[in-house]
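See below for the structure under consideration.
Missing here is one protein chain; the remaining ones are kept as they sit in the complex.
As written, the chain order gives the labels A and B, with residue 1 at the start of each chain.
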Amino acid sequence: MSASARLDAITAVTQERRPARAVPLVAVGRVLIVLALLLFWQVASDRLAAQLWVSDPADIAVRLWRWTIDGTLGLHLLATIEAWGAGYVTGGLCGIAVGFLLGIARFADRVLSLFIAALYGLPKLALLPLFVIGFGIGLQSKIALVATVIFFITLYSTRDGVRDVDPDLIASLRIMGASRSEILSKLLLPATLPWILTAMRISVSITLVTTVGGEVLSSNRGLGFLIASSSARFDTTGVFAAATVLVAISAVVNALLTGREAGASRWRG
Amino acid sequence: MAMSAAPPRRGERRLLVVVLRLALAGVILAGWEAYGRLVDSSLTSTPSDIAAVLAGWARSVLWLNLGVTLFEIAAGLVLGVPAGIVAGLFLGRARVAGALLRPIVVLFYSVPFIALTPLLIMWFGVGSASKVMLIALSSFFLLFFNTFAGAQEVDPDLVAMADIMGASRRERFVKVIAPACAPRILSGLKTALPFALIGAVIGEMLAARAGLGNLLMDSGNDFDMAGLYAALAVLMVVGVVMNALAQRLETWLLRWRP
Partner (left out) sequence: MDEPVIELTGVAKLFDARGVIAKALDEVDLVVRPQRFVALVGPSGCGKSTVLNLVAGLLDPSAGSVRYRGNPVERPNRRVGYMTQKDTLLPWRSVADNIGLPLELACRALGRAERHDRVEQMMELVGLAGFGRHYPSELSGGMRRRAALARMLIYEPETLLLDEPFGALDAQLKLVMQQELARLTHLRQMTVLFVTHDLTEAIALADEVAVFTRRPGRIRRLCKIDLPQPRDIVSVRFTPDFAGYHDLLWNELKEEFGTGGDA
């Protein structure tokens, strides 16, 4: 279809009616809304609600600055990233490997699928006490938790990807004389790659939430620990400061993964 | 109907799958039991102990705790889901407000509510209210984001068609925009259900007087491994049932899709 034929399509209508000149205004409006919200928070604190419970933006900024200077932030941020990254890589790789095997060995998959679905249905954070008893309160228990979460996501996605490969393609490669390993490397792996990448992408934010959630429940370091320990001291400013860092990481990661503004359309699937 | 001489291969295989599943479950349980009894049960407990704990709970604490967790999930979803859908539909269709609020929407999308559980417990106390709020908040935003995206993606041709046919604003909303968002709304719901369970459990694990998470955490704190596994087993059942329900709902509501 030529470009001009597409012009004729009714779809052009809506694009057309979106006034182009409004764009800078929208940007200004957005900034104003954010500033207004922050200002409202600042002013309302201690007037509409006690500062003890809601803190205020200025206090939070000061706290963040102090934490940055005295190294608190660095220490906890690093711990979170370490647990997050290690769990992500190990769990992701295991999930891909098992998913691949199950995708190829369909009968085994049918037998095992019930057990996998049962484990998948379990809210993974509930496994934390078990991991803490097994691995201690430090990084390892969080790594195990994160690895469990991503394991199932990549497993399912990889398995579905392998299954999705057209059997005719496999047959035609066989006829060409391809060996098993050649079929694997020349067909199954590249065909499954997009599925794996999607799963890895979806998992980034889910595993971040899991890491911090695990740290909130039981840990001695990390952003989640910072949130939990601040709240235990009724230090709302500390909770918000740590949460701000978390939201910032999460926003950056989401923006990198989904491209500009596509965020709302691909929530953790 | 008479038995055919050669039953279809598929049926035979299905039976084989069932048999193998049972056998595998048997082997796992037996191996687990043997390991616990003969080698070391300090971490793994044994299936028989776990079963005993479950049987004991079934006559005492299980139902109350299960009820509390289910209540929190239900109440949170009831508060969060409809509000999220309505807000998403309206803001998604309001062109100016939608454009202005988009970055804020994207920012809120990045807020990991589960990590804010301590704050909610600070605000709403140790009881069920904090869990209900946590679930309501996370399900509200999940539904809101999805519906918002769905409402912005509605095929403008369909809306124009309804306009030309003479649909009123309300009819356009009810007959075109809302159903067009259904797939998005359902994918939001499918994510919100497991999140609600996680929210209830993490809230109860952190600080609560009752609930499955509380049961789990108490067992963990006492190093009562049989209790820990028993609580996990119950949670697993709840999780599987919730996933299955969400799946059913989606298949039924989206039966028009190719």
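Assorted remarks:
In the analysis below, contacts are C-beta pairs under 8 Å (C-beta built on N, C-alpha and C of every residue); 3 or more make two chains touch, one makes a residue touch a chain.
This structure is a prediction, so every number in the text was calculated from the model and none was measured.
Of the listed residues B:V61, B:L101, B:A160 or B:V237, the one in contact with the hidden chain in the full complex is B:A160. Residues 155, 157-158, 160-161, 163-168, 171, 175-176, 179-180, 182, 255-258 are the ones on chain B that touch the missing chain.
Just so we're on the same page, only the chains that are shown with their structure count from here on.
The centroid of the Cα atoms in chain A and the matching centroid in chain B are 17 Å apart. Remark: chain A residues 10-11, 13-14, 22, 26, 29-30, 33-34, 37, 53, 107, 110-112, 114-115, 117-130, 132-134, 205, 208-209, 212-213, 216-217, 223-224, 227-228, 230-232, 234, 236, 239-240, 243, 246-247, 250-251, 254, 261, 263-265, 267-269 touch chain B in the complex.
Contact residues of chain B toward chain A in the complex are 13, 17, 20-21, 24-25, 43, 99-107, 109-112, 114-119, 121-123, 142, 145-146, 148-149, 153, 156-157, 160, 187-188, 191, 194, 197-198, 201-202, 205-206, 213, 216-217, 219-221, 223, 225, 228, 231-232, 235-237, 239-243.
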